[in-house]
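Left out: one protein chain. Kept in place: all the others.
Coming up: subunit A.
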């Protein structure tokens, strides 16, 4: 199925007789679902872009690349820095804006600017009964009724199939610079990242790669107007006077960190941990991973483990959650505590009473 309009999408879903596998570009979905493929690529095109209002509205199947090009032409961007996971997951195809939203795909800048869900102003979607629903809008502040916008971000299509999304966009900064700290072990690195993030210098990226070629490297990014970046970078560097470091101008390592490039081409299962940043090194040590990559000041840990190893069993009880992004043998999504699972199940039952939208994707 490849509907060309929202009305067609609604009719397809209303008339569906079995499970549907919802697909944007097929570049970032995780977990396995059997069903008839429903592609959103036919619902494409930017419907409104007002640079002066920092707002973009586009149909869900619009290629991400098209959106990013349109924004770049006006000196703007998606500040949440959506990752390109094709290299990590071994996929091809073109990421769609709806897929980004459905996965709440957010990169290194999430720690400072917010996630995709924080930039999502409005949605139109078709629920599991084929009913078109609109929530939010295209203005920056909106508390009119319940925020189903947040609920749809990251719901992986299980509550409805997105047909249109509106996003807040931001100006692209004049310059970007990265402080690279050398030789810190994981614990010292995460502490250094916390120190940078807790400074007044507006750090917009804080990552640590223990396996970089010449030894561990930790990264702190600053963005903005040239003079301001120069000033803040000097002050930030001063916080780590006793650490070997250099400053890299430009986008530097961030596209690679965003896309988990150090894991590309390596065999094994890929796990993604969301944890309390300061607890990350100790938790990561429990994993016995073949490779690790820390982002979000330690709050996001990428781990490469042998296939079939249950990372959750190794982690034990911890504050946060672990998602299996690539690999088999475990549920992709972290099991939720009973009362939370009951609420989530209740919502799915209401929005998709026949259980046909990516059934079981997030719960098995």
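Methods note: a contact is a pair of C-beta atoms (placed from the backbone, for glycine too) under 8 Å apart; a residue touches a chain by one contact, two chains touch by 3 or more; residues count from 1.
Rule of thumb we're sticking to: contacts and distances are computed from a predicted model.
Q: Would you kindly match the missing chain to its UniProt protein name, picking from "Transketolase", "RNA polymerase sigma-70 factor (ECF subfamily)", "Nucleoside ABC transporter membrane protein" or "Glycolate oxidase"?
A: Record says "Glycolate oxidase".
Q: Looking at the full complex, which residue from A:299, A:327 or A:359 touches the chain that isn't shown here?
A: Of the listed residues, the one touching the omitted chain is A:299.
Q: Using the touch definition from the top, which of A:5, A:36 or A:131 touches the missing chain?
A: Of the listed residues, the one touching the omitted chain is A:131.
Q: Of A:59, A:86 or A:117, which sits in contact with the chain we cannot see?
A: Hidden-chain contact among the options goes to A:117.
Q: Could you tell which one of A:2, A:237, A:321 or A:354 touches the chain left off the display?
A: Final answer for the missing-chain contact: A:321.
Q: List every residue of subunit A that touches the chain not included in the displayed model.
A: So the residues of subunit A touching the missing chain come out as 50-55, 74-75, 104, 106, 110-111, 114-115, 117-118, 127, 131-135, 137-151, 153-155, 158-159, 170-174, 191, 194, 197-200, 225, 227-228, 231-232, 274-278, 296, 299-300, 319-321, 323, 333-334, 336-337, 339-341, 343-344, 346-347, 349-351, 362-363.
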